[in-house]
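Following: one structure in structure tokens, then a few remarks.
What you see is the complex with one protein chain gone and the rest in place.
Letters A and B mark the chains in the order given here, with residues in each chain numbered from 1 onward.
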Amino acid sequence: MAVAVVNDKSIERDVQRNAQRERATSSIAMVMTLVSFSMLFATLMLGYIAYRFTSEVWPPLGMQRASLGLPTISTVIILMSSLSYFLCEGGFSKGDHKSFKTYFWITLLLGIGFMVSQLFLWRDLKLSGIYVDTTVFASIIYAFTWVHAAHVIGGIVALLLLFPTLLGKREKLKSELWIKNVGQFWHFLGIVWVIIYFGIFVF
Amino acid sequence: MKNKVFTEPVIKNTESLGFFESFAPPEDISANGHLIDYLFNYTTSLNLFFFVLVCIGLFGFSYLYHQSRHPKPYYTYGNKKPHILIATIIGIAVFVGIDMNITRMSNNDFTGVFINWPDESKEDVVRVQVLGQQWAWNFRQPGADGIFNTQDDIVTLNDLRVPANKKVVFQILSKDVIHSLYFPNARRKTDAIPGRITRMWVEFTKPGTYDIACAEMCGTYHYRMAAKLTVYEEEEFNHYLAEAAQIHRAVNDPEDADIYWGWKWTSTSSAKKIGMNK
Partner (left out) sequence: MAFYEQHIHPKPKTFLSKYIFSYDHKVIGKQFLWYGIFFLFVGGLMALMIRWTLAYPGQPFPVIGKFLFPETGGAVPPDTYAMLFTMHGTIMIFYAITPILIGAFGNFCIPLMLGARDMAFPLLNMLSFNVAVISGALLLGSLFTPLGAAAGGWTSYPTLSTLIGSPGVGQTLWTLAIFVLGVSSTMGAVNYITTIITLRAPGMGYFDMPLTIWGLGLTAVLNAIFLPVLGAGCLLLIFDRVFGTTFFLAGAAATTGTGDPVLFQHVFWIFGHPEVYILILPAWGIVSDLLSFFARKPAFGAKATALAMTSITILSTLVYGHHMFTTQMSPLLTQTFMTLTMTISIPSAIFFTNWLGTIWKGSIRFHSPMLFSLGVVFVFGLGGLTGLYLGTVTTDLYLHDTYFVVGHFHYTMAASVLLGGFAATYFWMPKMFGTLMNEFWAKVHFWITMMGLNGVFFAMMLVGYGGMHRRIFNPFIYEFTQKLIPLNTFATWSAIVMGFAQIIFVINFVHAVFFKKEKASDNPWEVGTLEWTIPSPAPHYNFKEIPVVKCGPHELGNPNLSGSKDFQYQTEELA
């Protein structure tokens, strides 16, 4: 380690290097976190695959498939929220505080909207006679949507943690890391939902 | 303090046994149990060889290179060619010498004997359906008609009677939780799983009465889930069979659905999921 000569340039370089390293640290941690979350959902999917391929008829015991309407709406909502989060991130990195703010609120609303659509989905399932204890088919639908919904609530809480940035009370580097990490988690939930949608409702 | 709510029988063995007999496995009464015993002893001898090597190293070096005897340590990272070579050789020696060796033997026994299901169309086998429940074993033999779940089935509770020197094929199922049908004297066990039939075949060779136990934790009285295995000579067994068939035809009430827990015997299915209640 060479002894740094103290002048403005070297301080500037130090600050930049420091920022780079903090970014690296945060992204390593986030990758590990997402690996953990993926393993959770992967195990659920593995269980689903095991049930799916060992049973001769699916859905079993003459059960109705769940109607595709509400899940499709949920899918559209969550994909739109992901998109709006992209725009929100873009707004922040361009320094466009207004578009950042606007798209943040849209994302949050769409997140809540997704939860509402899930509530309707559960009500709809109940009305169409798919109860949680009927067969493993119903159990899978409920359990997967529950676990995913719980994580979406976590995601909404994570969005709320961006408030200090929104109010301009967080330093720039920290804000950038927060927005990036929350975003990764939010997109991850979107991907998981798409897999659930195609894996369980469509396929 | 003698107001115990339960008493547990503790029968003290009065015979005095030698050291090795005191933990020897129960008497082998099956045609193929010796394969398992042989593999065990074979592995033990190889293990002993390597463990003695480790101990020689451990205790020998500890003695030789004690600070007082060997004040100047030999400075090495252990990354010289001979060092790497020795480590590799030992690694390969263990892997090939023990592991692949016993894997091969075990695999041969496994595919050649233990899952080499007797061909029921050609061989005369004894077929038994086993239903585990908390905390008892139900056994079912088909009776004279050779079909399961009929009125002349011999259904017994905790009492299995089979002939010697004949292959016995078990199909095992559980009523509630997972159990494991365990014949200590035949060195075998197979899980009884609700909703999935598992199979096992054993050839008993020595007439007598033996223990059957449950080896998988199945609740509070898991330890009491004991049954008796009686191995008869062939003639004796036929005699028993005839007698039992008569008794059971009288006892088996055709109205009582509980007795007819058996299922259709399919000789090809191995651990296949079955749809119950059909």
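As a working rule, a contact is a pair of C-beta atoms (placed from the backbone, for glycine too) under 8 Å apart; a residue touches a chain by one contact, two chains touch by 3 or more.
Treat the numbers as computed from the prediction; the structure is a model and nothing was measured.
Listed by label, the shown chains that the missing chain touches in the whole complex are A, B.
Contact with the omitted chain, checked across A:Thr25, A:Gln64 or A:Ser93, is made by A:Thr25.
Note that of B:Phe139, B:Tyr182, B:Phe204 or B:Trp265, the residue touching the chain absent from this view is B:Tyr182. Across B:Thr111, B:Asn165 or B:Thr266, the single residue that touches the chain missing here is B:Thr111.
For chain A, the list of residues touching the undisplayed chain reads 1, 14, 17-18, 21-22, 24-25, 28-29, 32-33, 35-37, 39-41, 43-44, 46-47, 50-51, 54-55, 60-61, 132-133, 135-140, 142-143, 146-147. Think of the hidden chain as still there; on chain B it touches residues 1-13, 15, 17, 21-26, 35-36, 39-40, 43, 47, 50-51, 54-55, 57-58, 61-62, 65-67, 70-79, 83-84, 86-87, 90-95, 98-100, 102-103, 105-107, 109-111, 114-115, 131, 133-134, 173-178, 180, 182, 184-185, 187-191, 193-196, 198-199, 210-211, 213-224, 226, 261, 270-271, 273, 275-277.
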